[in-house]
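As you look at this complex, bear in mind that one protein chain is not there, while each of the others sits in place.
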Amino acid sequence: MASKKYDLRVYPGFRGITLLCLVILYAPLIVVMVYSFNASPSITNWEGLSLRWYADVFTGPESAKFKSAARNSFVIALIAATVATTIATLSATAILRGGRFRLRMVSFGLISLPLMVPEIVTAVATLIFFNAIGFDRGLLTILLAHIAFCIPFAYLPISARMQGIESTYEQAAMDLYATRRQAFTRVLLPLMAPGIVSGFILAFIVSLDDFIITNFVKGAGVETLPTAIFGAVKQGIKPNIMAISTMLLGVSVVMVTLSWLISRKDRKT
Amino acid sequence: MAGGAATGGSSTSDTYAEARTWLLLPAWVTLGILVLAPVAIMLVYSFLTKEFRGGVIWEFSLGAYDQFFCSRGLFGDEPCSIEWTYIQIFWRSIWQAGAATLLSLVIGFPTAYFIATRPPRQRTLWVFLVTIPYWVNLLIRTVSMKFLLRDEGPLNDFLTGIGLLNEPLAIVNTNFAVQLGLFYSYLPFMVLPIYAAVERYNFALSEAASDLYAPRWTVLRRILLPSVKPGIVAGCILVFVPSLGSFLAPDLLGGARNFMIGSLIEEQFKGNAGNWPFGAAASMILLTMVLIILLIFARQQAKAES
Partner (left out) sequence: MTSKTNDAIEVRNAVKRYGDFTALKKVSLTISDNEFFTLLGPSGCGKTTLLRMIAGFEDVTEGGIFLFGEEIEGLPPHKRPINTVFQNYALFPHMNVLDNVGFGLEMLGKSKSEARARAGEVLEMVQLTQFSARKPSQLSGGQQQRVALARALAPRPKVLLLDEPLSALDLKLRKAMQIELKHLQKETGITFIFVTHDQEEALTMSDRVAVMSAGEVQQLGDAREIYERPRNMFVADFIGETNLIEVTVDRIDAGRAACHLGGGHRLTCDAVDGIGAGASVHMSLRPERLFLSSAPTEGESLKARVRENIFIGTDISTILDLDDGPEFRVRASNSSRGTSRVFEPGTEVFVNMEQGAARLLMD
């Protein structure tokens, strides 16, 4: 007698569109991953599985270029993410634990500014700035630019985490004779750890991924992985590029998963 | 693209009020020098005279804006009539960004809705699935899209292989390819705010409407959509704004005929052929447009909240 339930929340077709959405999101990445294992030097024909293009990346004629680009990318990402995370943590403490003050909203606006200004505009502005003050373009200019736009990405998970921590913890610490500094380092920071790690990881990925700004502020002959890939792709998509892309994609996915697991595990406790 | 939610909230305290100046100083210095000052200098540069090898001559000039808006004939000696070349590029960018936003909305809304109506424990997993690709390098994503869509690419192989098409579909170098690329670049920005809005939505309202004789799709149109409108508007802005100034999708997927603002600006700084003041002026115009959109949006959000 019981008929099919009339569930108001369910709209026919929405599940299908969601699945279509996931297909659109993942199909290009999966196709490139699969083709990176293609034995053929042609990108159209499939000639069986092979790791030759991965070997090519490490030992082939272009390997020196890729290696230096990779080193640049990782060193810049590591430093930029570290500095940005530190700045973001201090700022979040001031904005969320510094009471109400006039520059509070302005400070928050400034921190989120790199997210609002179109990337190409930031790139142009930064290039012009270094030019105007006579700063030679090179690794250092890339690093400085990266620090700036990494700050908001580090800030968001950190502030989200800090908002979830009752300020009574620090007040309890100070009630138990901790100084402000001790309350910060002994109570707030340990509680903040998952947010700080997430923030660092996101900043790291964003730095590792950036192309547009890097492309503008890098000096001649200095390459990061994205600019090297872009330069190569301009001559056509080659199998070794797909191998590099797959590896870089793997790094990003692993790191984001890590960040997600940290925040999720944390939410359970 | 930040949520304003990251500032306010009940968990604010004044534990570190005394130290707040020192705590904020690094952010102010870094962002002041690396974001605010550059934008100010860019504004100055847009009023300077161009140097032919790239760079500027420190001499005031309205040349860049004049070049943007005024057509003065072949020899540059006629009175100003409206120059359409660059306005058209801006217009095309707005159109492309708008189409990409619409595409993101049409696919993003049902997706966000579907995720928000899963059991709570599954939701974060779904959100994670939708956001993962966003964290993959934008360049790699765009290249992958091109690889998939190109004439001899896997998609066309597949479609001709199963006999759906007789000859490959030329998608790359069309407007649609750019829209698809932009959709791919910024989809999570559409899904996340709508998801948050639907998750907060009180489904008793849907029940009440249904109880008052509204069929399912009427409930969607008359009750659900108006209730989650702030989320939808936020999503649209968050996709539209970065799409407007995007460079990679039009450059890699669009080809020469589908030139957008990003490419126009980039060209002015490439090698020795560029025109820095003009590039700075075009950037200023783009930035002004974006800030106006964000300002209107912030005003409306503030109004909606009160």
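All chains are identified by letter, namely A and B, in their written order; residue positions are counted from 1 within each chain.
Rule of thumb we're sticking to: contacts are C-beta pairs under 8 Å (C-beta built on N, C-alpha and C of every residue); 3 or more make two chains touch, one makes a residue touch a chain.
Note that this is a predicted model, so its numbers are computed, not measured.
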item	value
Among B:I89, B:L129, B:A214 or B:V233, residue touching the chain not depicted	B:A214
Hidden partner chain, residues of subunit B it touches	202, 204-205, 207-216, 218, 222-223, 226-227
Residues of subunit A (touch criterion as defined above) contacting the omitted chain	1-6, 8
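Here is the rule we go by: only the chains that are shown with their structure count from here on.
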item	value
For subunit A paired with subunit B, centre-to-centre distance based on mean C-alpha positions, whole Å	18
Residue ranges of subunit B in contact with subunit A within the complex	1-3, 6-7, 9, 11-21, 23-24, 26-28, 30-32, 34-39, 41-42, 45, 55, 107-108, 110-111, 113-115, 117, 124, 128-133, 135-141, 143-148, 152-154, 157, 180, 183-184, 187, 203, 206-207, 210, 216-217, 219-220, 241-242, 244-248, 252, 261-262, 265-266, 269, 276, 279-280, 283, 286-287, 290-291, 294
Contact set on subunit A toward subunit B in their complex	8-11, 13-15, 17-18, 20-22, 24-29, 31-32, 35, 43-44, 86-88, 90-91, 93-101, 103-105, 107-108, 110-122, 124-129, 131-132, 144-145, 147-148, 151-152, 155-156, 159-160, 162-167, 170-171, 174, 180, 183-184, 202, 205, 208-209, 211-212, 216, 226, 229-230, 233, 237, 241-242, 245, 248-249, 252-253, 255-257, 260, 264
